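Once you've had a glance at the structure underneath, I'll fire off some questions.
Only a part of the assembly is drawn; its chains keep their places, and the rest are absent.
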Amino acid sequence: MFKIEAIIQPFKLDDVREALKAAGIDGVTITEVRGHGRQKGHKEIYRGREYHVDLLPKAKLEMVVPESRKDEVIDTIMNAARTGNIGDGKIFVYNVGEAIRIRNNDRGESAL
Amino acid sequence: MSPTKRAYLRVCSMLLCAAPAFALQAGNTDAEISALKAAVKASQSAGDNAWMLVSSAFVLMMTGPGLALFYSGLVRRKNVLGTMMQSFVMMAVVTLLWGICAYSLVFGEGNALIGDFRYAFLNGVGGAPNLDYAPTIPHLTFMAYQMMFAIITPALIAGAFAERVRFHAMVVFSVLWLFLVYVPVAHMVWGKGGYLNPFLGGKIPVFDFAGGTVVHITSGFSALVAAIMIGKRHGFPHERMVPHSLVLSFIGACMLWMGWFGFNAGSALAASALASSAFVATHFAAAAGAVSWMVAERIKNGKASALGAISGAVAGLATVTQGAGFVTPVSGAIIGFIAGFVCYYMVVVVKNKLGYDDSLDAFGVHGVGGFIGCLLTGVFATRAVNDALKLANGQAAPLGLVDGNAGQIGNQLIGALIAIAFGVIGTWVSLKITGLITPVRMDKQQEAEGMDVALHGEEGYAFED
């Protein structure tokens, strides 16, 4: 099993989720994060005090998927999240040791 | 501290306290009566002025924080300040324009269409009453009170193009609109000699107690035109765009309700029984509007929502504005009930079918409410409440259908149509001119970033720090 972690533009969240649903991926956990990469931020000024805000809001999606679906999921996200502009985000993939469904103690891929 | 007052009052109190011995001399009776007359006049003015100063403050409160909160709670978080600013900047800019010449162009006698410059820079607007408009309060109070109406009207329109218009374009548009739409319509309805003002020599009698036509029809129909001309927000309607804080909208709605007492009851221009009557009619309309909108929602969705309840109250208030001082409180409740249902239907059913993006329903609530309120005034206006219009024989003229004057509905319709025509054309022209001066819409990137950061360089909330 793998965890696919995608950091995307928040306004792309709906599109990505729909694409995932269409691909049959239901289980997902989403976190609001702020990120910094190559995208430039903006300036804020409060009574003359100037701040450069270079952390931008992003949405982080985490999906644990069986190995068999890994690439499909990655492609789905890529397609739905891409605008071609800086700031589109990243996907990282991690190994998952175990998965358990709390409700009924299902383990392994059947827990996903 | 009020030294002037103090001095002035010393006179009065001499008059009033020290009197007895002095009064024994019979020859003084006439002098005493004259002095009493002046004192009574001052004291009538104190009562009325107290109410009208408070009413002025209440109507200002309707724009800021009232409308600013109502609207800004309905937008997304990233636009909260930008939306507030659209209200606030009207408090600043319209105020100055009003003093410079807009007041004069509305209330200067001028012709049937527009006033003149006699009061430009508040020339001649002082402590003495303007006997044409409000004989018991200082002219300055009348001017200030009317100013608050001119502030809120363009601020209302901004709801139609929320979340996508550049700040200075909004300001330019509003200034043009003020002169092209508000000024002539207000003069026609309320100004001396205005074409639609039956009380001061107008041709067609339109009854607009507190601005149903002048404020709500003009802003509401202008909103519709602006929404269509400016176009939808990116992502509308498929993207999730939900109110970021109904809590703010709720606070704003309550302040609107409260401020509307100043708006409608204040339009009696005195702390009179008529003010009380308008106060009660206003309150009942708000309550009834809230109830009927909630009932409509419950029928349609099984649940009454908070947004629905406050929208209904505002719809009731907007709709009763025209008639507040012409109809009985019970009629006020009926008007509110109708308003809740009709505006609900417009906002929830019709708008979503037609598909324009009147983001905060400035048309659906103010335009529609103002329009039906205008007609309903023709139905419910009665001399039992307001006997100011006199027949040749000096008796109070019948007002609306309930007084047997069915023709008034036609007059009201004419008034409404004139206001709509001004609104539609004036908005079209104002937006076109604005577009020549400066781009109206934010670019796509700015819209995504939000008005707060893109236009004002700030954020509404920094809960994370």
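Note that the chains take the letters A and B in the order they are written out, and that residue 1 is the start of every chain.
Just so we're on the same page, a residue touches a chain if its C-beta (ideal position, glycine included) is under 8 Å from a C-beta of that chain, and two chains touch if they have at least 3 such contacts.
Since the model is a prediction, treat every value here as computed from it, not as a measurement.
Just one of each chain type is placed here, yet the complete complex contains A x3, B x3.
What we mean here is this: only the chains that are shown with their structure count from here on.
Note on chain placement: the centre of subunit A and the centre of subunit B lie 48 Å apart, centres being C-alpha means. Interface residues of subunit A, counted against subunit B in their complex, comprise 11, 14, 34, 42-46, 53. Remark: subunit B residues 235, 239-240, 448-449, 453-454, 457-459, 464 touch subunit A in the complex.
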